[in-house]
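Here you go, one structure.
Removed from the display is one protein chain of the complex; every other protein chain stays in position.
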Amino acid sequence: MGMMSVMPDRTLSDLAQRVLRHRDERDWAQFHTPKELAVSLVVEAAELLSLMQWKTGEDLKAAVERRREQLRDELADVLHSTLLLASDLGVDLGEALEQKLAKDAEKYPIEKSRGRAEKYTDL
Amino acid sequence: MGMMSVMPDRTLSDLAQRVLRHRDERDWAQFHTPKELAVSLVVEAAELLSLMQWKTGEDLKAAVERRREQLRDELADVLHSTLLLASDLGVDLGEALEQKLAKDAEKYPIEKSRGRAEKYTDL
Amino acid sequence: MGMMSVMPDRTLSDLAQRVLRHRDERDWAQFHTPKELAVSLVVEAAELLSLMQWKTGEDLKAAVERRREQLRDELADVLHSTLLLASDLGVDLGEALEQKLAKDAEKYPIEKSRGRAEKYTDL
Partner (left out) sequence: MGMMSVMPDRTLSDLAQRVLRHRDERDWAQFHTPKELAVSLVVEAAELLSLMQWKTGEDLKAAVERRREQLRDELADVLHSTLLLASDLGVDLGEALEQKLAKDAEKYPIEKSRGRAEKYTDL
């Protein structure tokens, strides 16, 4: 906990090292194929979504409030698997994000996509 | 690209600011409810997984090689949604990851879980 | 098409035989492990969901109208994988559904769950 106060804003490398250490202490790399990590990602994302199932409007807001800690844990699990998968594939996540945003900005130019929920093929 | 060379290791805050800017330039916050972002996360994770469908062994390795750029883009999308959702829920992702790893370390003590793929309830 | 008019309401066995024939003509049983079929199921369900992403209210209704054929195809894919997986696991789907509904009816008694979207643990 003390560590957190002196590391208020970690880098992706810090976080990646952290999850790799957790993995290697348990000798789990053998189970972490890219496909298995992708399965893990989809399972965790679905668990996160399930916390908000069947709810809309005020009921949804209340559910989000009530299950804040679970949502937080599921988000952490998603980030965990993302970091492991990126490491396994040799992907620099910060760079990948930057380049994907550049591609998205071409598909969704500001002037055409502002305030619209359409897929780029329908813009 | 130049930016990347001077920002070799971005912090989570840098990345969060980056995706929030992309969102706000397009006035998309109105569509980004936590539930819709969780849907997005699950859809992107499934797209990532679909790139490795039906493959095992050497065929899987070859598919991963051949589709490296798509895998990278899907990983970037997953991180993108994770950052937006964390921002929306007011979750500090670095702290959430640290605390979740601490919980996991209790459920999966090193000595009991080393080299085993069992769920903690089966250890 | 002619066949359809004389088989207006197929049984699960009819449908299972139909997809098994499609599979065996292509010698695909070798790829259809239960895990791979479950991956397939989640990928197809996510594709179905993606057709309604980012939409609510009237926009959602319009998207459902516009993409009716795609939704239909994705539903067919989901049923396809469900039938293959049930066959592989030796599950009688009709019986499994009947017994699961009986369990659900215990968790969600009519008088307690009527008109409520709560999980049974919150009723």
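Chains here go by letter, A, B and C, matching the order in which they are written, and residues are numbered from 1 within each.
We adopt the following convention: a contact is a pair of C-beta atoms (placed from the backbone, for glycine too) under 8 Å apart; a residue touches a chain by one contact, two chains touch by 3 or more.
Here the structure is a predicted model, which is why all the values come from computation and not from measurement.
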Touching residues on chain B - with respect to the absent chain: 39, 42, 46, 54-55, 59, 117
Where the unshown chain meets chain A, residue by residue: 31, 36, 39-40, 42-43, 45-47, 49-50, 53-54
For chain C, residues in touch with the removed chain: 3-4, 7, 9-15, 18-19, 22, 25-28, 30-31, 33-35, 38-39, 41-42, 44-46, 48-49, 51-52, 55, 60, 64, 68, 71-73, 75-80, 82, 85-86, 89, 91, 93-101, 103-105, 108, 110, 113-115, 117
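Following the convention adopted for this analysis, only the chains that are shown with their structure count from here on.
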CA centroid of chain A to CA centroid of chain B, Å: 3
Per-residue multi-chain contacts in chain A, two or more chains: 39, 42, 46, 55, 117
